[in-house]
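Working notes, structure below.
Missing here is one protein chain; the remaining ones are kept as they sit in the complex.
Order of writing sets the labels: A and B. Residues in every chain begin at 1.
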Amino acid sequence: MERRVTIRKTAKLFIGGAFVRSESGRTFTYKQDGRVVNVARASRKDVRDAVRAGRTAWPSWRDRTAYNRGQIVYRVAEMLESRREQFTDALLASGIAPGAAAGEVNAAIDRVVWYAGWCDKIEQLLSTKNPVGIKHFNVSSPEPTGVVGVVAPDRPSLLGLVSTVIPVVCGGNCAVVLVGESDPLCAIALAEALATADVPAGVVNILTGGFADTVPTLAGHMDVNALDLWIGDEKLDAAAAQRACDNVKRVRRGGAPARRFWFGDSAQGPDWIEAFMEIKTVWHPAGV
Amino acid sequence: MATSQAPIRRRRPGKAARTSTRSARQPADGHARLAVASPAGTSWPYAAAPESHDYLKLASRYELFIGGKWVKPLGGRHFASINPATEEVLTHVGEASAADVDRAVRAARTAYEKYWRRCTPASRAKYLYRIARAITERSRELAVLESMDTGKPIKESRDFDIPLAAAHFFYYAGWADKLPWAFPNVEPRPLGVAGQIIPWNFPLLMAAWKIAPALACGNTVVLKPAETTPLTALWLAEIVRQANLPPGVVNIITGGGDTGAALVRHPGLDKVAFTGSTEVGKEIARECARLRRRVTLELGGKAANIIFDDAPLDEAVEGIINGIFFNQGHVCCAGSRLLVQEPVLDAVVHKLHRRMQTLRLGPPLDKNTDIGAINSKAQLQKIQALADSGEAAGCKRYETTCALPARGYWFRPTFFTGVALSHRIAQEEIFGPVLSVMTFRTPDEAVEKANNTRYGLSAGVWTDKGSKNFKIVSQLRAGVVWANTYNKFDPSSPFGGYKESGFGREGGMHGLLPYLER
Partner (left out) sequence: MAFVPVDAVGLEERASSLATRSIKRDAKVAGLRLVISCMDLTSLEGKDTPERIKQLCRKAVTVDPDDPTLPAVAAVCVYPALVAAAKRALLGSSVKVASVATAFPSGQSGLDVKLREVRDAVTDGADEVDMVIDRGRFLAGHYREVAEEIAAVKEASGTARLKVILETGELGTYDNVRRASWLAMEAGADFIKTSTGKVQPAATPPAALAMLQTIRDYEARSHRAVGLKVAGGIRTAKQALQYLVLVKETLGEERLDPRYFRIGASSLLNDALMQLRKERTGTYQSDDYFTKD
């Protein structure tokens, strides 16, 4: 008999700032510490709802000052730091060794802090005032593209997730994130951290479950502006890339690099933010 | 003590008003009145709204912050810091002698070699984030202290000085581990130890402007706050200590002109950064030239605020008020020369006149005070002398007639019309709430007059026509140009002057340059 009977958490989807079950009611099973967790399995309609939540949240997220976005992302790091134990437990449950788990949690927190400092600088880096040959004031600067669909890498389940999601929102976009079945707990813990970090509802939406239905739905959705695909299954990846062309999405395909890739310098950079931004150039005559 | 307002009175009652159809309707005693009968009786004075400050505990004495510890000055001397609104002594702070300066620079050098140089950029960033967050957490306490020490209204320190100081640390924290991206293909390296001297007009904010980029770039610092406003810098020292920064990365030494001179001369510095008067700035430049030492200077200004006849007039008047009366005019970039296009001169003067009446002068800790105390007796005397010179030169003087508190240093918001460029009040920086109003006819004339000064820190342009804005902005020889706005600051926006207003920029990517070897 158990010494103390514990309260088991229901593993739900994170859509529009709320934790909800799949509209289909379906779940898949995942093992943590010997017991079975029934995790929500996202459906096509859940993807539809998540995209709608992202689109609704976008104008206000985009219009916030860059400084404000930076402060919010920094607060995400504060929440991650205070939830170290929860993340470590999730990684251990997924089969990562204790030393590696601690290293991954540190790397994830540090990466979020790193990106927090980019929010109010990326525009300076990517903007130019252009010396056009006629009497005009001419400036180019980046703007967020809109709603970005992210299919998170399978491994490392925490660092890979943070590395793909955070740069998307730093640029002022909203994200709809699909997370696979190999480790849903890190994603749920991240969702909880986001929900308590002043991130406005709908800016990040996280859907757990298999990709067979959700990836094609997201890839073909006409109100999604870009995709960030880290899919190991080549057929699924190729099919998604094809469907994305229906509304000329901006697509980045990373495949499934080795775990150690994500710990290196090439797994972070202002180019990761720039990938989901559009450059706008404005002309104005200069003359009295 | 409630503040009072009264209609504006011209300084020479009875003298003929400037001729215009509007002024002609004003009665001879000079009081601006509307020719419409107003219902008698309704008055709605604001009650006193004092910001509480009993939780702020000031010790009777503060020491120097060197090597991560509070240490007594070697000369054993302390000097008083007073509240300019009441003339009360707030506390006493240490006077750093040349020997103390030496201790501080050595501590900064040791910290640089032993800790800061070896600290990873990501760790430097995290320390700076801690400082930023701590300033925000203690913001109310810092705002009250700043108002008590400087005389500026609590509304300003609460809504402007303190939040912007925190934001500056937050912004530069983010650059600490991203320097390779700031300048293409160059690996940026720190300079070493920086000596920094800051003025009394925005004490905590100026400390943030100096310390944040220096540390982000990997340097260590010795900072000397202004003699009359040392307190928030000392609070910042305590925040630095609580943030667990390695000892000696930030050193804060209080003192006067002698302390500053000793710091500038010290052979152990790799860099000097100074914000203050042009005269002292030139002395420092000479010293650094002799020593072949890197230096950046942010000096005085005499900014032109240009109002075209197609300007959004009410917002332009707000911009004028903000430009010269914000912070009692103690702003290097103050819009102290108003250049008005002739067709709208009367409208602007009339609206300015009327708007000034609502400025509330009074105790800095009252939340409804707009105009606080002048920072020191010495500064008050300077302002009085310059204003009197304007009157003596025949310019017409207008000022509000609110009652001045019995104690403290106060000066009513004032403007002069009929000013020509050659008047002293149009040439010299007054650093007080005194505005000189001049006119122009064409855009070229405005630009010529605006640029006709030894200074080049800032300028303002007001017109509803976009292309005119872009054109004028490109012709003004000033480091910061505000178009249809005034006195706007942001950590990501570079600030600094042309000509005798200094060189080097603070804020933004360009604000990294003064602290990097490239």
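Here, a residue touches a chain if its C-beta (ideal position, glycine included) is under 8 Å from a C-beta of that chain, and two chains touch if they have at least 3 such contacts.
Being a predicted model, the structure only gives us computed values, none of them experimental.
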**OP:** Please provide the labels of all shown chains that the missing chain touches.
**Re:** B
Subject >> Touching residue (missing chain; options B:Leu313, B:Leu421 or B:Val473) >> reply: B:Leu313
Original post:
When the complex is taken as a whole, what residues of chain B touch the one chain not shown?
Top reply: 22, 34-36, 38-49, 155, 159, 310-315, 318-319, 350, 358, 367-368, 464, 484-485
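Following the convention adopted for this analysis, only the chains that are shown with their structure count from here on.
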Original post:
Whole-Å distance, chain A centre to chain B centre, using C-alpha means?
Top reply: 42
Original post:
How about chain B: which of its residues touch chain A in the complex?
Top reply: 122, 125-126, 129, 167, 170-171, 173-178, 181, 443, 466-468, 470-472, 474, 490-492, 508-509
Subject >> Touch list for chain A against partner chain B, complex >> reply: 66-67, 70-71, 74, 110, 113-114, 116-121, 124-125, 137, 270, 284-288
